[in-house]
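Structure, as structure tokens:
Note that one protein chain of the assembly has been removed; the remaining protein chains are unaltered in position.
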Amino acid sequence: MGREDRAMIVRLRPETDEQESEALAAALRRAGLDVTLLTLGGTPLLSVNGRAVPPEVEQELLRHPAVEKLLRPDRPYCLAARSSRPDGTVVRVGPVEIGAKQPVIIAGPCTVENRDQLLRIAEAVRDAGASMLRGGAFKPRTSPYSFQGLGERGLELLAEAREETGLPIVTEVLDTEQVELVARYADMLQIGSRNMMNFALLRKVAATGKPVLLKRGFAATIEEWLLAAEYLLAGGNDQVVLCERGVRSFEPATRFMLDLNAVPLVRQLSHLPIIVDPSHGTGLRELVPPMSFAAIAAGAHGIIVEVHTSPEAALVDGRQSIDPTTLASIVRRVRMLRDMVEELVAV
Amino acid sequence: MGREDRAMIVRLRPETDEQESEALAAALRRAGLDVTLLTLGGTPLLSVNGRAVPPEVEQELLRHPAVEKLLRPDRPYCLAARSSRPDGTVVRVGPVEIGAKQPVIIAGPCTVENRDQLLRIAEAVRDAGASMLRGGAFKPRTSPYSFQGLGERGLELLAEAREETGLPIVTEVLDTEQVELVARYADMLQIGSRNMMNFALLRKVAATGKPVLLKRGFAATIEEWLLAAEYLLAGGNDQVVLCERGVRSFEPATRFMLDLNAVPLVRQLSHLPIIVDPSHGTGLRELVPPMSFAAIAAGAHGIIVEVHTSPEAALVDGRQSIDPTTLASIVRRVRMLRDMVEELVAV
Amino acid sequence: MGREDRAMIVRLRPETDEQESEALAAALRRAGLDVTLLTLGGTPLLSVNGRAVPPEVEQELLRHPAVEKLLRPDRPYCLAARSSRPDGTVVRVGPVEIGAKQPVIIAGPCTVENRDQLLRIAEAVRDAGASMLRGGAFKPRTSPYSFQGLGERGLELLAEAREETGLPIVTEVLDTEQVELVARYADMLQIGSRNMMNFALLRKVAATGKPVLLKRGFAATIEEWLLAAEYLLAGGNDQVVLCERGVRSFEPATRFMLDLNAVPLVRQLSHLPIIVDPSHGTGLRELVPPMSFAAIAAGAHGIIVEVHTSPEAALVDGRQSIDPTTLASIVRRVRMLRDMVEELVAV
Partner (left out) sequence: MGREDRAMIVRLRPETDEQESEALAAALRRAGLDVTLLTLGGTPLLSVNGRAVPPEVEQELLRHPAVEKLLRPDRPYCLAARSSRPDGTVVRVGPVEIGAKQPVIIAGPCTVENRDQLLRIAEAVRDAGASMLRGGAFKPRTSPYSFQGLGERGLELLAEAREETGLPIVTEVLDTEQVELVARYADMLQIGSRNMMNFALLRKVAATGKPVLLKRGFAATIEEWLLAAEYLLAGGNDQVVLCERGVRSFEPATRFMLDLNAVPLVRQLSHLPIIVDPSHGTGLRELVPPMSFAAIAAGAHGIIVEVHTSPEAALVDGRQSIDPTTLASIVRRVRMLRDMVEELVAV
């Protein structure tokens, strides 16, 4: 990516009103620049994209009363960089806070299979102490002949499970045409690993204003991942949680290689919260507890795990699902560990 | 993927008419099965998805006069398997045949930048002897601040370049919402590497009936790639060309690692034509000629390369673009080589 | 690897004396079999290599009074498999136990540079509470022009540092011709990542009887790693500690990708203790503390880290070395964490 691809960010004074911001943006556009109006944590920003700002325009900007600061990011992402919000972001999904002290534990079935299955698992998940419910209504399946999920019926069941348990729900959205539908039901929208670079989807999901769970592409670099987050942030949505879920490697013993190096690295590079998915990241039920603990010890803000009341009978991914008893044990220990960790990561 | 994920394919006699096929499909659906009606090379097929066909239904099918054969694929893909069409598929894009004797050479700029640039390159590409023109109107860019392509204006320019040169055009479609628009202009729709597992897009592109260029995901296995092709074929579109374009690896000297093993392997496993993209597969202009020759010698049906009249000035990916003189030299030699190769691969 | 590559292991009764074992081995050799005499944790074993035992010989073995059991491993490795010693192995290096309750912390410079540097670091390492001292005298360097270590002079300095501090020392041996020399000085011999498949070296190091630290090859599968351990065990040496140190991947942000999945997996598959090297596994000083904690939380029996009193001035790998203050903080916290973890991994 050449230098010209990097944005200049114009940070405006917090008190600048919309009219003023718009006027400034319009002036820059008249000077031939491509400008987007954003807010990050309440602060209005102008992002100047694609080509260098001429020196005379830069001088004018510096003299403008509404302009607080010009930021020229030294990395390709800017809004996602820790420097743009050093204290970190807390994402709120209903009563749940992600990125704060308490670790978040999101649990549920890989796929919503039917009403009974979902409600049984949802109650077990709540009883085990988890904070949110996950479950797939639209499933990205490698084969066109595999079960593709229940679709809208699955969303209805998730909403019913939320009513029953009080747990906010997160579910995956696969395509721009489904965004509105899924956003009507879900409390948090998940961008799956295969869609991390589906930029049209990122833009449309950003526009819903809903909190987003952005999974890492299974062969995406950390920089590409933060740039995908930048699409969401540049779309005006700062309620973004990153999720490490394992990457492709030469090792056949586990389904993916969980890259926990990413956890402390992302905490250093970005202000966004990061959680870990040890179910997909290992593909092996027995590895879910130890890798949950490892994730928290590395500094993750939470975990997302697949749970099934009868793992062996699951339609999809049963091999990596844990049962509710194991979940309860993980929840208890993750909380203990996280208390210890806040101090640890401050080393 | 469990056994239950594999389809049974019911091959009907060629003379079966639509009404008969529909009636048979309806009967199977009443028996609780999920059935899709397809044609592959003119032969009507019923694909039974998702769960095993009960023995009594199977017996009935075998006795039915319209049923020619029941196919139970031993690989997860079925329509894409060579066994389903041993003589291979020839894909037609206007006057161009891909998968036949003549190698296809697709060339053009990474991105449509403006009218002058495109027409100049298109003419140079035609004069160099290429068979089709490529060029991006919608670009998948890792950064939200990078130039994202001219959009519909780019499509108009591509259509104009086709008028001027007579070359059919292939261009990428990024999102389900653009499919109709892009299909109005393009002769062939490209599914890019980042979208190989965008299954909603695969389905929608299949439905256009247009020829499709399906690039391999940069971390997709060959089986996953053929399953992506299966989505297109199961959607009723058999005009699919596969394109190897390099995968992620630990090697920093080249942008991607071009996996030419995939060429003879795909020719063995599938009936679909396969071409190679040495521009993205190496990221280095100097490697484009030798890797074009290697691709053809490995049995590829053609190549797709990035060409620019002033590579150093290209807005995107200039480092991997060749100039028209080099293209002319590649075209000449690829043709010589391909003549020799048809015999070679028959070893 | 074909079936014929797998050994049958004949476990003899514990009271069998050497003469009896030898006699039985001789008889099998007369029957044309390739037999090795071993002991694993005091139990005498005969390993029959390379080809299947004829049924009549098998019958005879089963009737033989010294034979307790015939083991036909279902994995390619046998002595390294957990089934061959379910309670786990504790490796003893002087007063240090690896694989027991207390986590082991091995620390020291990447390379022994000179007397002052080493003694200063060794004392700092002891004061920080580490259990063993590491330091390279012979260094495997990618370039022939890089500093290759002080050689025997480095070993003398390590021995002096042991005198001063009481810490046992571990150091790498690069070649069969150095094994005797290094074994004269070191308490534990390290097989480095680049030599994990140097089978001649494995055999020779096994023969010294010294405890061995076996690093994972940076592109070795877990099965290949356990087979390398099998070389050591089959050579009669069961004092083997495995060390995960990161593998090659496409991610450029860290030097290697630390594969912590390997920790719980190895604990499940093998009885050998496993420790983790977050210095090489990340290449970034800031990631050493969190990844040390993650390793322990995943179930590792200890860590090995690079420490330098002036990291910026280190001749080799300064970018990944931590200072003694950080080490002290890691030691304290690793101990707390490990207390909690023994219970955790029992989930």
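For clarity, chains are labelled A, B and C in written order, and residue numbers in each chain start from 1.
As a convention for this text, a contact is a pair of C-beta atoms (placed from the backbone, for glycine too) under 8 Å apart; a residue touches a chain by one contact, two chains touch by 3 or more.
Source: prediction; values computed, not measured.
Screening C:21, C:131, C:171 or C:195 for touch with the missing chain picks out C:195.
Considering the full assembly, C:224 is the residue among C:60, C:224, C:286 or C:323 that touches the omitted chain. Where chain B meets the missing chain, the touching residues are 219, 221-223, 247, 249-254, 257-261, 263-265, 268, 281-282, 284, 286-287, 289-291, 293-299, 326, 329-330, 333, 336-337, 340-341, 343-345, 347. Within chain C, the residues in touch with the undisplayed chain are 1, 5-7, 47, 49-50, 76-78, 140-147, 174-178, 194-195, 197-201, 218-219, 224, 227, 230-231, 234-235, 248.
Taking the whole complex into account, chain A touches the unshown chain at residues 219, 248-250, 252.
The criterion applied here is as follows: only the chains that are shown with their structure count from here on.
One inter-chain figure worth recording: chain A and chain C are separated by 39 Å, centre to centre, where each centre is the mean of the chain's CA atoms.
Our note on geometry: chain A versus chain B, Cα centroid distance of 32 Å, whole angstroms.
Under the contact definition stated at the top, the residues of chain C that touch 2 or more other chains are 219, 249-250, 252.
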